[in-house]
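The other protein chains are all here in position, but one chain of the complex has been omitted.
Chain nomenclature is as follows: A, B and C, assigned in order of appearance, with residue numbering initiated at 1 for each chain independently.
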Amino acid sequence: MIAYLGRRLIQSALILLGVSLITFALLYLLPADPVRQIAGRSATPQTVENIRQQLGLDQPFVVQYWRYLTKLVSGDLGRSYIQRSEVTELIVSRLPASLLLMVGAILCELLIGLSMGLIAAVKRGTATDQTLMVASFVGVSAPQFVVGLLLLYVFAVRLSWFPIGGYGTWRHLVLPSLTMGILGAGWYARMMRSSMIDVLRQDYVRTARAKGLARGAIIFRHALPNAILPVIAMIGIDIGIFMGGIVVVESVFGWPGIGQLAWQAIQRVDIPIIMGVTLVSAFAIVLGNLLADIIAPFIDPRIKLR
Amino acid sequence: EDTIDPNAKQGGEIIATYKDDVTTLDPAIGYDWQNWSMIKSLFDGLMDYEPGTTKLKPDLAESYEISPDGKTFTFKLRHGVKFHNGREMTADDVKYSLDRVTNPKTQSPGAGFFGSIKGYDDVAAGKAQSLSGVTVVDPYTVKFELSRPDATFLHVMAINFSHVVPKEEVEKYGADFGKHPVGTGAFKLAEWTLGQRIVFVRNPDYWHKGLPHVDKITFEVGQEPIVALLRLQKGEIDLPLDGIPPAKFQEVMSDPEQKARVVEGGQLHTGYITMNTTMAPFDNVKVRQAVNMAINKARIIQIINGRAVPANQPLPPSMPAYDKAFAGYPYDVAKAKALLAEAGHPDGFDTQLFAMNTDPNPRIAQAIQQDLAAIGIKASIQALAQANVIAAGGDKAGAPMIWSGGMGWIADFPDPSNFYGPILGCAGAVPGGWNWSWYCNKDLDAKAAEADSIVDPAKSEQRYKMWSDIYAKIMADAPWAPVFNEQRFTMKSARMGGADNLYVDPVHVPINYDNVYVKDVQ
Amino acid sequence: MTSPIAPDLPATIRMPAKPRAGVWRRLVKRRLALLGLVIVAIVVAGAVLAPWLTGYDPNEQMFDGLTIEGSPLPPDAKFWLGTDLLGRDLLTRILYGARTSLIIGIVANGVALLIGTLVGVTAGYFRGWIGSALMRFTDLMMAFPALLLAICLAAVFQPSLWIVAMVIALVNWVQTARVIYTETSSLAEREFIDAERTIGAGAPRILFRHILPHLLPTIIVWGTLGISTTVLLEATLSFLGIGVQPPTASWGNIIFENQTYFQAAPWLVFFPGAAILALALAFNLIGDALRDILDPTQRGRE
């Protein structure tokens, strides 16, 4: 276990290194010139060169990357070109909100998705099953922007149950989590139904029934752990998918997470921020996958860590 | 003083919203339309404009003198003006601020505005730390010597980049000064929670007695304009400063109650199509003229719900030197076709039209595309992120045509020269420059320089006439097809008071925070 | 007792039919699966026959397609599904958009599914460095910002449908790979896989003949779910400049362009959204039926 963890951590560090290298290279190759954006429209070529030099952007790629890495080791992600603030500070100030949203969204997904999937599998072939599956597809196919605005309109504007966006209390968290969760819930519901159907006809479920266990015990204790394996694998994946949707959801609900930061940075080629956000999300994804891999053998003891 | 609205009420708090987070509040760096007027409320310059107008007036300066040759400006500073930290502002601070903004280490995007000050080149090259042309005569007098006469200099003394900053605070915060701004302005920064809100509170020591009117402005950032509007409709906020989102425009304008709270005004903006004059077939003036005649501007304005007026020249109507008499190119498809045929393209040609990817720009680009198709020009659209379009425009072989929307020129100050240099002059027609037509007319450059050397305010009409001629000549060469001048529609809550022109202030974009007030305080 | 060993085989022994025979027949016998097939057929026919099905040009911005104020028209007798913000006929755009969206939702998604399955199965089955190298590569791909890659490709290549399809295929396989990996690593520990090893079955055989069929339900789920997500993803990528460019229609970009108008002009979001949903659901119905048919323990359900 410890050896495995150690190896995985080293591998994870390598992955992060890889991500940083590729991202850095891609940004280096990007034709949009950040210096031009910094220097403004009225700048003379000389000023532009001057700024380029100051930022070290005139150096060869290898030198630039090495410099970035050495600073990275001491936790310095550089300064934003456009905002001129420390990237670390920008990210740190927004990370808690994004993490909170992610936790909220995962909870929503699991609650909605797994229960939908479970019910559908147990009631396989019935109208309930079909309704739930259509619902899950609606969840997956609906554009998040529209879902978010609809929820906001109904529950915040019309019913005033929740605030119209913002950040602070748990009531602020509900609608954005739900918006993000609905997409994932659709996935989870489908996956859950599929693997649950598979599991429910296994012999050991028959054994459990023969023991006269309550339906809940059969489903939750015997079937669920067997069926949930593919779902666990989604922990890491989820984080990746979140990074896609987080921009939209955050801006609909005025949620101060890193999605908006990233989006603005991409639009303006603010390289230090792009790098920083990329590394942070890569870290989260790698961690999520590692977690999923570590959890898997606890759920299915036949899987060995290796 | 005279600029204060006699009906204005003191006190009250307002909430304004922006979609994007504010990048920086450092006057030497901030160059977004969003932080532009925020900085104006935190800092002051030697000059300013009458609220809601484009009329220059002295601000931190009490008065100024211009030497007859137009090369020396002497400003007398106001006494007793205090920075937010309590220290009095003096001529040293003015000099320091200008040294700072021109110093390449500051990486100010506005440094180029000060190019006419003596010693600028040395500072820009890093050879000097200080502008030799700026001298502190006494604590309340500062003298500027220019290397050439510059008619726009008073405007330059009014733009944010020249605003006065206290040295000790700048040195204290270093690169983070933009997050901890300290100026002499009407408001001071009380709170900045990244990604959530910025709070301005009234500066009790503001030298301009009676201003500002409101005690506190909270800027909430990070929310969709649509949602901001919903919040306005629910009475949660006062000013959705991203404006009325297109999707909601009809809804708002068809409701008399809401429409009454919308203020419409012009802005110093032109939306245009650039044609790369160095690239075939746009190197042929006939082709460019044909394009000018092919565009159905009325239809395009219809597509954006009539939120603009058709343009026929680079300058917007509210700009001095705008030529009302100028006819421009008519919308005439037959003529356009004929011109194309004359140019040797009777069947048209294939080309590309670049545009920014945010609504409504791709839609406008498609309308343009259809208009071009009508005369046989088959333009494929490249809708890209802002930075990529800018990159393509700055590359000589990059983009045949660009629709400027979303990145188009909003003037830094209300002077005709501001529409020329970087975007139509030879100086901008360099790799990475902003002259996306790559139009370089040495004659016009000379004429522009000549016009800008007319410093005497009494001769400004003559100067404006010269500029009108320059733009007319440009239109004859047709490197651009001007399409429209955008109108601004600012919506506010019912409790907001103040003259309408404060809400569409041409200089304080989007609004003038110092002079607005709320009606529901006693 | 007589010898228990049967004499040599009588010639009359009925030889078993080939397993897969009749899958199609059994598929069309199911009402829901048939419904799914019909929907897919309609969509494909709509895409192929678009020019004959509608009298409008998908890109023509009609003068009478907008109100005086510039608002789109709701569905009426002339424009069955209404018009869009530029005064184009929405039905026509949806029909033509099906071409793009089918390629994305089916071809690109299919390729992604294929890569993901191959990688996941291989990594899950092989212990040691192959598996862990593949999975770490997958992690890397997952951690890597796909949007950025897209932007860079946009800068390098001319944006086109095939580029966006390629990007989607290159980006979207990772999730499938991950899920398939976990399931495979559990399957690989099953005793019947051991049994296969003892009869000398090589890795390819075990993977494709024995493990893959067990993964089928998961593959079907991911394949069908992938349809809607890739179709929507295409819109995002097009927005960033790497996909089809305006005025070419795709279901995703119709939604994407108009989503802020969903209150002012709901038809602009509803109809393309319904099209995506219908396509995804149709494949889901087929997939579900296929899953039942190919699952031997479900025989007797028909």
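In this text, a residue touches a chain if its C-beta (ideal position, glycine included) is under 8 Å from a C-beta of that chain, and two chains touch if they have at least 3 such contacts.
Operating definition for what follows: contacts and distances are computed from a predicted model.
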* Structure fact -> Looking only at "High-affinity zinc uptake system membrane protein ZnuB", "L-aspartate oxidase", "ABC transporter ATP-binding protein" or "HypC/HybG/HupF family hydrogenase formation chaperone", the name UniProt gives the absent chain is "ABC transporter ATP-binding protein"
* Asked: The chain left out touches which of the shown chains?
  -> A, C
* To do: Pick out which of A:71, A:171 or A:201 touches the chain that's been left out of the picture.
  => A:201
* Candidate in contact with the missing chain, chosen from A:12, A:42 or A:226 -> A:226
* Determine and list the chain A residues touching the chain excluded from the picture. => 1-2, 201-204, 206-215, 217, 221-222, 225-226, 299-302
* Which chain C residues touch the hidden chain? -> 1, 3-6, 8-9, 13-17, 19, 189-192, 194-202, 205, 209-210, 213-214, 294-301
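One rule holds in what follows: only the chains that are shown with their structure count from here on.
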* Asked: What whole-Å value do you get for the distance between chain B and chain C if each is reduced to the mean of its CA atoms?
  -> 48
* Structure fact -> Taking each chain's centre as the mean of its CA atoms, chain A sits from chain B at a distance in Å of 38
* Any idea how many Å lie between the Cα centroids of chain A and chain C? -> 22
* Residues of chain A touching at least two other chains -> 31-32, 149, 153, 266
* **Residue list for chain C, restricted to those that touch at least two other chains** => 151, 155, 260, 263
* Quick one: in the complex, what on chain C touches chain B? -> 59-61, 63, 66, 68-71, 85-86, 151, 154-155, 159, 238-241, 245-247, 257, 260-261, 263-264
* To do: Spell out the residues on chain B that touch chain C in their complex, using ranges where they run on.
  => 226, 245-248, 250-251, 253, 299, 301-306, 357, 359-360, 362-363, 365-367, 369-370, 380-385, 388, 391
* Tell me, which parts of chain B touch chain A in their complex? -> 19-21, 23-24, 26, 29, 31, 104-105, 107-113, 115, 124-126, 175-176, 178-179, 193-196, 220-224, 226-227, 230-231, 233-234, 236, 385-388, 390-392, 394-395, 421-423, 427-428, 430, 432, 434
